[in-house]
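One chain of protein is taken out of this complex; the other chains stay put.
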Amino acid sequence: MAERLQARLAPEEIDKLIRGLARRGYQVLGPTVRDGAIVYDEVAGAQDLPRGWTDEQEAGRYRLKPGTDGALFGCSVGPESWKKYLHPAQVKLFEADRQDGLFRILGGPAPPARPYAFLGVRACELAAIAVQDRVLLQDKYRDPVYGSRRDPAFLVAVQCTQAAATCFCASMGTGPQVRGAADLTLTEIVNAEGHWFLAEADGDRGQEVLAELDRRPATDEELRLARTAVESAAAQQVRRMDTAGIRDLLYQNFEHPRWDEVAARCLTCANCTMVCPTCFCTTVEDDSGVTGDRAERWRRWDSCFTMAFSYIHGGSVRTSSKARYRQWLTHKLASWIDQFGSSGCVGCGRCIAWCPAGIDLTEEVHAIRGAVNHGNTDA
Amino acid sequence: METQTLEKIIAEHPYFAGLEPEYTSLLVGCASNVRFDAGRYLWREGEEANQFYLIREGRVAIEMMPPHRKAIVVETVGEGEILGWSWLLPPYTWRFHARAVEMTRALALDGKCLRNKCEQNHDLGYELLKRFAQIINHRLDATRMQLLDLYGKR
Partner (left out) sequence: MANAEIDPMMPRPWVVRRISKETPDTFTLALEPSDGGPSGRGGFQPGQFSMLWVFGVGELPISISGDPAEEGSLTYTVRSVGPATQALVSHGAGQSVGVRGPFGTGWPVAGAEGKDVVVVAGGIGLAPLRPVIYHVLRHRDRFGRLVILYGARSPRDMIYRKELAAWARHKDTQVLSTVDYGGVAWRGRVGVVTSLFKYLRLQPARTTAMLCGPEIMMRLVARELAARGLAAGDVYLSMERNMKCAVGSCGHCQWGPHFICKDGPVFSYAHIAAMLDRYEL
């Protein structure tokens, strides 16, 4: 691997970066404003980025508002995550036709026409991609849909220099410093001296792209400024998750009064699982044409909050909302560790902001932890 | 010889294990060998319950006759098991029918005689009641499990 390249870029270079990636054949996807939120979509140039916007997030609340500094990446994460591209919400697994009672499989899922380049991947999202890599690529089974999208993807990370009130990546050890492997890592600085980016690239792919941009080597002072800005995003975080012994904590508190309490608020709407960048559950649906000689099989996102999720002959296993919330939280923070060697939570806070009831998982864990001694009561 | 065999059977039966030898002899005194051909009723519902059986061979069905429905077998009792406890509890009448499904050999114990002895000797009464309570407990467990309709459509 080449030596790490650290350069200072003018903000105009971001536009050239987008066009450079597109020229290389990538479909460049980045944050953009739509319907009052930051969503991810194709960006043709810097004009599509949410310049001058910032956001305000709290439990059950998300608002865009004008920022004061004209930053391109002044917003924290919105309702979408990159899993919408890597692990699509719906994908056709195959088509088949049938003649005289015999069927043939006609084709499997098609990879995207152009490989993806993600622009503006936050540290927590990079961590989330690593979590999904572990689940969908590095387990016994390698998911070809995810693999065909993930393998060629070009990742441009952007380190956070401010945190939303819902963020708690610092306590999960996933951010705000970028720790995962990105092709290119940007840090956006807006201060009295102006607006610029620190760009860092370790690998050949990133360095090649960076080489095409107008840049100069970053000074030690610039590196220090970038580091301080990222540290301030950690310091701003008002939420934290105490992860010490969390696996055993949740396993041992399968019966705890807090589950009933949270179930009274939870609407089992599944929003948290949809916005979660690591939730990977899917179901399959079969469609057949009117004539009955063609069939399609689709895979769609599913959620452990639905009743059908745990259905076996005779009825669903988890009928109460208590059981379903407990399954989600316990899986995310405890059994995930047994299954895949890490937490399933990256501290992005989406589930907190997008819960219509404002349920905050850090608070739920805190409540269970606080009441450990009188927990474990029998149902 | 015959008495010795009966004594051995009773003494070695798990439900009577640990019983004082004098009580075992008492039981032997109330016991006789019986045989029922397949299809024969050991008793019918409502009849006076004056004995219990230690099944040595064969199988007995406990039947219910629900009104306007066909008879159903709720349980079968086979080799090594004890059949009947209504002799121990008032009003001393059988609740269900008992029918030999196949040729059945058993020891019949005279419950009426034992009842009287239990009244006179409460230690014996306690020992027997303790043992029959276990049998009743097992049957109740089994009945509850049957009520779950484990394999049926929920």
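Every chain is named by a letter (A and B) in the order it is written, and numbering of its residues begins at 1.
In this text, a residue touches a chain if its C-beta (ideal position, glycine included) is under 8 Å from a C-beta of that chain, and two chains touch if they have at least 3 such contacts.
Predicted model only: the values in this text are computed from it and were never measured.
The hidden chain makes contact, of the residues A:L102, A:A192 or A:A244, with A:L102. Of A:E12, A:E56 or A:D139, it is A:D139 that touches the chain left out of the display. Here the missing chain is touched by one residue of A:F154, A:F168 or A:F280, and it is A:F280. Mapped onto subunit B, contacts with the missing chain fall at residues 59, 61, 63, 70-76, 78-81, 99, 101-102, 142, 145-146, 148-153. Interface with the hidden chain, as seen from subunit A, comprises residues 93-94, 96, 98, 101-108, 135-136, 139-141, 143-144, 251, 254, 280-284, 286-289, 292, 294-295, 297, 302, 304, 309-313, 317-320, 322-323, 327, 331, 335, 338-339, 379.
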